[in-house]
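See structure below.
Other chains dropped; remaining ones untouched in position.
Labels run A and B following the written order; every chain starts at residue 1.
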Amino acid sequence: MGDPFNKIAILGRREDPRVAGPVDLLVTHLTKAGVEVVDDTEIEGVDLVIAIGGDGTMLYAGSRVRDYDIPLLGINRGRLGFLADVTPAEMLSSVDHILAGEYTVEARLLLDGRLDRAAGENISGTAFNDIVLQRHDTGRMVDFEASVAGQFVNTHSGDGIIVATPTGSTAYALSCGGPIVEPKLDAVVIVPICPHTLTDRPLVIDANQAITIRLLERDESGASVSIDGHSIGAIAPGDTLTVTASEKRIRLIHPPGYDFYGILRSKLLWGRDSRMRTFGPAD
Amino acid sequence: MGDPFNKIAILGRREDPRVAGPVDLLVTHLTKAGVEVVDDTEIEGVDLVIAIGGDGTMLYAGSRVRDYDIPLLGINRGRLGFLADVTPAEMLSSVDHILAGEYTVEARLLLDGRLDRAAGENISGTAFNDIVLQRHDTGRMVDFEASVAGQFVNTHSGDGIIVATPTGSTAYALSCGGPIVEPKLDAVVIVPICPHTLTDRPLVIDANQAITIRLLERDESGASVSIDGHSIGAIAPGDTLTVTASEKRIRLIHPPGYDFYGILRSKLLWGRDSRMRTFGPAD
């Protein structure tokens, strides 16, 4: 199952003691196993990146590996993560499995966003989770229109709009009423944020089409665009935001037993709601 | 703070060992304290009913005490309940406080429902949680219209409608998108169930007005009415369901330290969601 992992980079915020411990353990373990271990500053040419931290660290790690098509394994720092799906307790045995070739690879969809300013310049970036257009001053709705594959979809008014990957469907998009999308589905979710029109609902489309969003002329409203939570700049009427499926993917490595639904159950506390469940006289 | 509790009835499903234990403990404790303890079969004339169980038991206990205006104290059987808000561990000390006159009384709103059949008969009942009109065969929406204080509100299509007390706002109504209503607010929530019209939203009104609901003529659809989860019968076009605030209330007794929001936090697992919370590169 693929080439062996002879050279591995380790990535994590070592100033966090919950990270430093596992990193040390892992370096020792990998070195003993004959693997060349390098720092994450020299990522090019490694066979695997192991990131230790939470899902935020995984987003950062993803932005590092995607240009080199290096597989990525996530070790979480405590609580199970959507992306960092190996617990510290399982870390060493999971790594042994993976070194022995026992693992699965999952190619996660990324989105390329490009903001074309009316003045001619453009800013672009790649998202693991989502590309978000959002008003940035209080009080005023923004009005914008969206098209898919050149077809006009709708004029939206409200706080903004999210274009999310399946990975991002469980992040901000979920808080705005979007559905959970299975990671292997090549789909994109478009979720309006607090839409003025109550029938303006989340839309799931095939990922292989360009989505374009344009702000409408309106006094006093201001909006900006962010990619995975980082602002790339303001968007003004006349500017165009274009979102397409990236040619790059993040190749996530999972040890045997990876269970997407198990992670969902854990993260969303399914089965642990304790509201009154019988409506009847006895329980 | 009110008359002393000299005679107390205890109510609970003793076949459940999680109930039988606390019941025995409580009987012994109360008897020692000089209280006359009776079975829940002879509720009339007691000064207090103590119910041990879950919120379902509390619904039943409520239906027992409301005609005699007897105060009600709820001891839960394990997990904290919305209504049974004393834990087994706190039971004896809470009861001591209450016997010593240290408690608060909360008068919970009840709803009277009356189904007037076109043929002339009527069926009525009183709800602690909610009165629900719901389609009872699959596949077909029901159409019905609602009025408040004689004013037409809306024609609804869908799976049905819930009229809930503040107490019921955290039960079925919450699952259908209704808001949480503070118990002390004299308000009623009207929540459409899976409405066809997406802008058909929960409505909160002053409790002191009659709500009337009538089924519209339509082939093949069937609906029934239930009160606190118990069907009182089918409703047909021409019948009228009328819901009004009851003259009766349930007087809940709380030991010192009762905290409605603390119970909400516990039941809704607030603060325990563990989805990705940083959108940024590190966490």
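General remarks:
In this section, contacts are C-beta pairs under 8 Å (C-beta built on N, C-alpha and C of every residue); 3 or more make two chains touch, one makes a residue touch a chain.
Computed from a predicted structure; not experimentally measured.
Taken over the full complex in this file rather than the chains on view, the one protein sequence occurs as 4 copies, with 2 of them shown.
Criterion: only the chains that are shown with their structure count from here on.
If you average the CA atoms of chain A and of chain B, the two centres end up 42 Å from each other.
Only residues 13, 53-57, 59-60, 63, 79-83, 129, 170-172, 174, 198-199, 201, 228-230, 266-269, 272-276, 278-283 of chain B touch chain A when the two sit together in their complex.
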